[in-house]
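Here the complex is missing one protein chain, while the rest keep their positions.
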Amino acid sequence: MHRFHSISVVISLFVFWLVLSGYFTPFLVTVGLVSSVLVVLFAHRMSVIDREGHPLELRAGVWSYWPWLVVEIVKSAWTVSKLIVHPRLPISPTMMRVKMSQTSAVGQVMYANSITLTPGTISVAIEGDEILVHALTQAGAEDLAGGEMDRRVSACEARA
Amino acid sequence: MSAAIDILSMILMGAGGVFCVIGAFGVLRMPGFYTRMHAASVIDTLGASLIIVGLLLQSGFTLASGKLLILWLLIFFCSPTASHSLANAAHRRGVTPWQPDQGAKSSSKN
Partner (left out) sequence: MMYAVVVGALLVSLCLLLVRALLGPTVFDRALAGNAVGTVAMLLLAIFQFVSGRPEFVDLALVYGLLNIVGTIAVQKFFRYGDLGEPGVADEEHRL
């Protein structure tokens, strides 16, 4: 375990403490810092803290991936909303398998969660290197099968 | 200036409320379990985000906005996890996806 990684976990926990507590007296800030350090120390001894719980190595990639994902979410949410209020409900639900090219577990989770987060597609199950996806419309399924999201997640993973 | 922010945040929150109603209406209207999940994810993503951004504009740079940001992150990381686990459980229990030619009564296995 790298020292840099542990320090980053301590800082995240400390910021979380500060935001939740809202008191900035010296005593309480010290208590918060000490308890963050202690939590990370104990977690090390129990070896429950690992790369997956705090995937610091993704920090370079997500800043280009998240804005794109937000735009995708807004676009597909708008499409799904139009489908819902459409009088004839023109949906064509499809189940399909999508290849994923990610190698690490974190990258695969990121891809599956991105699929679920976008309205109109849901990852139902993961089988080997394929994701079983339920799409609300044929067009959405073809969009996903085009593989742009897969490429972008892989690029984000590769920048680690 | 503050009036402009007020109006902007009101528009954002209003739009968020509209999307929440649309999503809930979709959950009620859609046929079959998996198609309902798509409608529910509209509430989780666009509805929740718009309302939280509107509230962030209202609160300005305070501790409350930090908590709202944590709430936003919580929704964004945990709602797809919950949706996926529900879909996976339904898939394991053999809930079949609704098909257009099956008519209104389907996916009621269980």
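Each chain carries a letter (A and B) given by its place in the written order, and its residues are counted from 1.
Rule of thumb we're sticking to: a contact is a pair of C-beta atoms (placed from the backbone, for glycine too) under 8 Å apart; a residue touches a chain by one contact, two chains touch by 3 or more.
Here the structure is a predicted model, which is why all the values come from computation and not from measurement.
Novice: List the chain B residues touching the unshown chain?
Specialist: Within chain B, the residues that touch the unshown chain are 6, 10, 13-14, 16-18, 20-21, 23-25, 27-28, 33, 36-37, 40, 43-44, 47-48, 51-52, 54-55, 58-59, 63-64, 67-68, 70-71, 74-75, 78-79, 81-83, 85-86, 88-90, 92-93, 95, 107-110.
The definition used in the following text is that only the chains that are shown with their structure count from here on.
Novice: Would you mind pulling out the distance in Å between where the CA atoms of chain A average out and where those of chain B do?
Specialist: So the centroids are 16 Å from each other.
Novice: Looking at the complex, which residues from chain A come into contact with chain B?
Specialist: Contacts found on chain A: 16, 19-20, 22, 73-74, 77-78, 80-81, 84-85, 89, 91-93, 95, 112-114, 116-125, 132, 134, 136.
Novice: Can you name the residues of chain B that touch chain A in the complex?
Specialist: Interface residues on the chain B side: 19, 22-23, 25-26, 29-30, 32, 34-35, 37-39, 41-42, 45-46, 63, 66-67, 70, 76-77, 79-81, 83-84, 87-88, 91-92, 97-100.
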